[in-house]
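Sending over a structure as structure tokens; questions will come in a sec.
Take a look at chain A:
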Amino acid sequence: MAQKDPEYLKKAISVDVHAGKATFTIFPGLCKGCGLCREKCPEQALDWSHKLGVYGTPTVSPNPELCKACRICEQVCPDCAITIGRKEKEKEEK
Partner candidate 1 sequence: MGKAVKIALAGEGGQGVQSVAQILTEAAALEGKEILYIPNFGVEQRGGVSIAFVQIGDEKIGAPKFKTGDIVIALSDRAVRRVKMHVGPETIFVYDASIEGVEEDLPANARKILAIPALETANKELHPRVFNVLIMGAVIGATRVVTVEKAKEAIEKKLGYKFEKDPELRELNFKAVEKGIELVERMGVA
Partner candidate 2 sequence: MEAKQILPKMPKSWNPASKPHKFCPGCGHGLVLKALGQVIDELNIQDRVVFGCDIGCSLLSWDFFNVDTVQTHHGRTTPVIVGIKRANPELITIAYMGDGGGYAIGSQHLVNAANRNDNITAILVNNTVYAMTGGQMAPTTMPDQKTETTPYGRDIKETGYPMLGPEMVAAIAHEGAYVARGSIAKFRQLKTFIKKAIENQMAGRGFSFVEALSTCPTNWRTNAEKTWDFVENIMPQYFPIGEYKVPGGKEE
């Protein structure tokens, strides 16, 4: 079934983190600015961003120095607004 790309795919913001070994991508079209991810980040690496999300509230952006690409933020996001991609060969992640 042919489907149009959803709006939220546009304007995704990707940041290299963890010494370039991973990419943090935020989808402002999905982020509602709840902040659950910020609270859960063990490195306190997430800051509020100037970029606004789908409800006009701030999204988050990672501090590339602190982010270890541990994926906790990805997991706790109720909206799947964060994707962490590891650039190295995918190791066993689970």
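For anyone wondering why these and not others, all candidates are chains of the complex that A comes from, given by their letters.
FYI, contacts are C-beta pairs under 8 Å (C-beta built on N, C-alpha and C of every residue); 3 or more make two chains touch, one makes a residue touch a chain; residues count from 1.
As the structure is a prediction and not an experimental result, all values here were calculated from the model.
Q: Can you pick out the candidate among 1 or 2 that touches chain A in this complex?
A: Selected candidate, touching chain A: 2.
Q: Over in the complex, which chain A residues touch candidate 2? Could you list them?
A: 3, 6, 8-9, 12, 14, 23, 25, 27, 29-30, 32-36, 38-40, 54-55, 57, 74-81, 83, 85
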